[in-house]
Every structure is written in structure tokens, then in C-alpha cells.
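The other protein chains are all here in position, but one chain of the complex has been omitted.
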Amino acid sequence: MSTLPTNPRSYRLAELASELGLSYRGDGQVRIDGVGTLSGAGPGEASFLANPAYRGELETTRAAAVVMTAAVADNYAGNALVSANPYVDWARLLGLLKPPPPIMPGVHASAVIAPDAHIAASASIGPGTCIGAGVRIGERVRVGPACVIDDGVEIGDDCRLVGRIYIGARARLGRRVIVHPGVVIGADGFGLAMDRGRWLKVPQVGSVRIGDDCEIGANTTIDRGAIDDTVLEEDVRIDNQVQVAHNVRIGAHSAIAGCVGIAGSTRIGRYCMIAGASGIGGHLKICDSVIITAMSTVLDDIDQPGEYGSGIPARPHARWKRLLVRLGQLEEWAKRLKRLEKPNKNHGPG
Amino acid sequence: MSTLPTNPRSYRLAELASELGLSYRGDGQVRIDGVGTLSGAGPGEASFLANPAYRGELETTRAAAVVMTAAVADNYAGNALVSANPYVDWARLLGLLKPPPPIMPGVHASAVIAPDAHIAASASIGPGTCIGAGVRIGERVRVGPACVIDDGVEIGDDCRLVGRIYIGARARLGRRVIVHPGVVIGADGFGLAMDRGRWLKVPQVGSVRIGDDCEIGANTTIDRGAIDDTVLEEDVRIDNQVQVAHNVRIGAHSAIAGCVGIAGSTRIGRYCMIAGASGIGGHLKICDSVIITAMSTVLDDIDQPGEYGSGIPARPHARWKRLLVRLGQLEEWAKRLKRLEKPNKNHGPG
Partner (left out) sequence: MSTLPTNPRSYRLAELASELGLSYRGDGQVRIDGVGTLSGAGPGEASFLANPAYRGELETTRAAAVVMTAAVADNYAGNALVSANPYVDWARLLGLLKPPPPIMPGVHASAVIAPDAHIAASASIGPGTCIGAGVRIGERVRVGPACVIDDGVEIGDDCRLVGRIYIGARARLGRRVIVHPGVVIGADGFGLAMDRGRWLKVPQVGSVRIGDDCEIGANTTIDRGAIDDTVLEEDVRIDNQVQVAHNVRIGAHSAIAGCVGIAGSTRIGRYCMIAGASGIGGHLKICDSVIITAMSTVLDDIDQPGEYGSGIPARPHARWKRLLVRLGQLEEWAKRLKRLEKPNKNHGPG
């Protein structure tokens, strides 16, 4: 419940460069205590240029200093922090200027903690949070308000569970995992058997394992495994409203954008990137370093790295409706083409 | 925790017409104390006809009175409330007959309120709700149970947060905003920089601004901005399970149906309507008065008002599979067409 830094920090440009291990150009004495976009930053605020599309904004920015590449800095008269990777160094600069608030260790009086739960003394447990039997919570973990952590869960050091999160029985989170509000980890997967005209629920008895340095976006769901566990390897980054079904395995360093659905037992490789609102079918194998473009449907294994997709960009609706009519005619067209190609072809459709 | 009106109201038709500023036809003394659909309404219940498709149901309805246009009323023998816009006047009639329950001002004993939060005396705070440092809650605001409102949030007069809602640090809601359960406003956006083979989180330091009269549907997520704020202008209406990424801006009076995803930094104009399950790419500009049809993918700027789409209506699966085969042949067909068009064309495929 305290996300605001109590003491925003202030640096001179030369100090900031030194802290970040970067060189700077211009006035090393200028004071920096905030951040802004190139167009929005005012005096005392740092900014950055990573996307060349915004380069024109350098001419009018009022930022006190701008993180940029050496090549850009060579033609810039203002104050610069020179970086080989401006977006990475911008993230590091934000970590200095906008540090997360300090942890206030302790368990809120309104939290409900099972007697045999083990909570590190350096951890913080927010109001109204319920922690079940045998749970282990590591050093410096922050569990925000209104979380439900079921029996036997293990949460590694330095995790942050922002608030209003559910974690099901026996799930294990590695270290430095960040979980955003509304996330449900370890609910039952969708296991059903049809038994004489009625569905029979197949009990789901696996759990969820999440590696170090993963991040799970708001309202994302990750189901427990049917028998074995659902697994996220280390450094997997998942955006909001993603659905990860039972027994999915996502390889290290993969990133999944918002609204993606991944059906049961699919394995996604390492360093994959899945763009927004795509759907990945069940029981598939996607190899390492695959990129799926937005709103695509993956229904087959992919065994070669590269970019795949099936999203269709929107057009004016009247034109799209005419194209849909033509699409529906393709079977007939196949016959017409074939007929036209016959040496003694019979002209005319039908 | 009290959504049921304690005293359902009762009106005579003539009184109802007078309250709504409408004329009526038929028996002004008939008593009305409930509502129903044309086919479901019984005695004492009002109904409405806005969609001409349901006009046939007028012949058999048992409704005590029906809101309808004058043109329809001219041929209707029953009791009518005559309206230039029956759906609008139906909404107003519901406001009279089914008013929201009165606010019970006060803070529930189990709520956890930071000492320096400012909560108007006329506001109501439900059980288990946590309110952080420096939060400001306006007059007649209802915050239901189990909400988490982080530090520095401002909530304008007459807002209604139904329950089980998370609002992140420093978000600002205007007046009369309605937020449904499961909503997450102000979680971190999906900001990542690749740093020597590992993702580095880019701290998200902006917040969310929501204008007057917005409504946010259940389990929708609206991320905080990366640097500047994510913004909903006034009277934006968002359905359930919509994802609004960091730094999106949605213009006044736009409506977004369920399951839509809007990627980062996209600007949507005023009076736009986006139908269900569509995906809007990042960094786009959509002008005013654009309609996107269901399950479309928008990947380009739109600078002309009008209707756009790319959804494909389902067909019998066997036929769809054959069309997919043809779709996959289009590149080859292009060559065949070209060959056929050559004056001395070479007959036959390949």
C-alpha cells in the first residue's frame, strides 16, 4: 500500500552518468530529479531517445538531459547521457530516479496467517491477505493487500505480489517474480470427460512452477497442471489477460503480450515473442526464437525459428465485405481456372 | 453490499408520463411498479419497443404500458408512453422504477484506511477495502467491499466502485465514474528492454486519468502510463475484459465492447465504437467516429471516419477447410492468371 517513493532522489548529470557507468556531454552540473518524454519533459527532467521516429523531438525538447547513442549525441547541442543501448540505460536511470518504495517488514494485523506458515522477518504482508498452511515466504517478499495464498505455496526471495492475487495450492514461485493484481495462478485446468451424456470433472492435481525473474500481468490466469505442473522457466514475461492452460511450458526469456491464449500441454521455446491477442492451440511444440505476429492462430508445431502469423489488417468495411464474397467463391474459381487452362477449353462460367 | 432497492416504487401511468416529460395514450390510472420484456411483462409491468424486429410482440404483450414511438402508438390499442427515442426514455423510466439503493455513508469497521486519506463524510466505504496514503474520495462515492486503492488516488464525486477493484497509485477518476468488479486500473504496463540476453523491466512511472461519466466493465485492465498517463476522456464506455495498454488515449464518448485489446500508445478518437474481441495495434492513430466491426485486427492508422473490419464469419468447417486450401494457392494462381492473359499463353498449370 505504499507505491510512492517518499524521498524522490536528485542527481547532478555527472553523478548520474557515474552511477550508470556512462559518459555524458554538456553541463555535468545540471540537476535532475524527474523524468519525462522528449515532448513533455521540463527543466530538471531526464528523457531518452531510443526510437529514431522521435528524433525530430530533440530539436524542441526542454529535457535537462537525454539518454541517446553516441551517433545521435554527435549532432546534439544539449546535455546527453551517451549509451550503447539507450532503452536499457533509460530503464536503469528510472531505477535510480524512481526507486520502488522501501519494504515495511511485518504482517498487517488484519492478515490471516496459518500457524505453520513460514514468513521471513524481512517480508511484508498486506491487509486482508490470507496465507494457508505450510506456505513459505522468502526474504524481502512484498505481498500486497487482499491476496489469497493457498496451502503449501512457496514464494522465493524478493518477489512482489502487488495485491488482489490468488495463488493455488503448492505453486512455487522463484526469486524476484512480480505478479500484478487480479492474477490467478493455479486454478483448475479445463479437464472434462464425457460420461453417458454428462460431463465428469477430471480432478486437477498438478501445480504451477514459475522461475526466477518472471513477471505476470494483471488479470492473467495460469492453470495448475492436470497431473504434472504447468511451468514457466526463468525470465518469462507475460502481459495482461493472458490465459495459460494446464501443463503448458514456456521457455526462458519468452515474452507474451496481452490477451494471448495458450491451450493445454503446449510447449513454447526460449526467446519466443507472441504478439497480442494471438491464440496457440493445444499439444503443440513451438521451437526457440519464434515470433508470432498479432491476432494470429497457431494450430501446428513450429520447428524453425522465425516470424509467423495469420492476422488480417482491417479495411474499410464495404471493401472487406466484397473481399469476403470473393473469398467464398475461391472453390468455384479453382474450377474456372482449371477449365480456362484446358487446351480446348469451354468458355464461360458454370 | 446493498444493491436491492428497499422500497420498489409504484406509479400510475399518468404520473410516470409526467415525471418523464412524455405524453401517454390509454388508461392513465393503470398502476406500474415493475418492468419486463414485451414477451415477459405481466400486469403492473412496463415494457418498451425500440427494435422494430420485436414489433410483432406488441400483439400479445401483457405489459401494463409500453414505451414506443408515436408512429407505432398510432396503431397500438394498449397503453403507451410516447417517445421520440424509446430506448433513451426506457433507460430514464428504469431510473425511476428501479433506482439504485441509497448510499449508507460511513466507513466499514473492517476497512483499512491510511491516516491521511481524505474521505468525504457522504461517501461509503465497504468491508475489507484498503485505502492508501493521501487518497482523496469525493462526495457520495460508493466504494464496495474488498477494493484496494493505492496511495495518492483521487476519486471524484458520485463515483461507484462496485467491489473487488484495484486502483494503482495516483490514478485520478473524474465524477460519476462506474467501475465494475475485477477491474485493475493502473497496473504496470508491459515495458521491457532486452539486455544481453535477459529482459530488464522498464519501471512504469506514469498513472491513469479517467474522465467524468466513464464506465469500466468487469475484469477490464487499464495500465498505468510508462512516463505520461494513460487517458480516458469523458463519457468513455468500456465493456468487460478489455485490455487498455500503457499510454493509450481514448477520446470522449467512445464505446469499447468486450474482449477488445488496445496496444500501447495508440490514440482513439471521439465517438468511436469498437466491437467485441477486436485487436488494435500499438502506436496507431484512429480518428473520430470510426466503427470497428467484431473480431477485426487494426494495424494501420485510420484517418477517415467510417466502418472498418477484417472479421471472417464462420462457415461449415469442411467448406472452410477447402477455402483455406484455396487461400494458400493464391500465389500460384496469380502466376496462372498472368500466364492465361498472355497473348500466346502456355496452357496448363505449373
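Just so it is clear, A and B label the chains in written order, and each chain counts residues from 1 on its own.
Note that in this section a contact is a pair of C-beta atoms (placed from the backbone, for glycine too) under 8 Å apart; a residue touches a chain by one contact, two chains touch by 3 or more.
Please read all numbers here as calculations on a predicted model, not as lab measurements.
Student: So one chain is hidden, and I want to know which residue out of A:Glu19, A:Glu59, A:Asp74 or A:Asp300 touches that hidden chain in the complete assembly.
Tutor: For the chain that is not drawn, the touching residue is A:Asp300.
Student: Among A:Ala120, A:Val205 or A:Met273, which residue is in contact with the omitted chain in the full complex?
Tutor: Hidden-chain contact among the options goes to A:Val205.
Student: Where the complex has a chain not shown, which of B:Cys259, B:Ile280 or B:Val298 is the residue touching it?
Tutor: Of all options in B:Cys259, B:Ile280 or B:Val298, contact with the hidden chain holds for B:Cys259.
Student: In the complete complex, which positions of chain A touch the hidden chain?
Tutor: Residues touching the hidden chain, for chain A, are 110, 112, 114, 128, 130, 132-134, 146, 148, 150-152, 164, 166, 168-170, 182, 184, 187-188, 190-195, 197-203, 205, 219, 221, 223, 227-228, 241, 243, 245, 259, 261, 263, 279, 281, 291-293, 296-300, 306-310, 312-313, 315, 319, 322-323, 326-327, 329, 333, 336-337, 340, 347-349.
Student: If the missing chain were put back, which residues of chain B would it touch?
Tutor: Where chain B meets the chain not shown: residues 1-4, 35-37, 40, 85, 87-88, 90-92, 94-95, 98, 100, 108, 110, 126-128, 144-146, 162-164, 178, 180-182, 213, 215, 217-219, 235, 237, 239-241, 253, 255, 257-259, 276-277, 294-295, 311-318, 320, 324, 327-328, 330-331, 333-334, 337-338, 340-343, 345.
As a working rule, only the chains that are shown with their structure count from here on.
Student: How many angstrom between the C-alpha centroids of chain B and chain A?
Tutor: From the centre of chain A to the centre of chain B is 25 Å.
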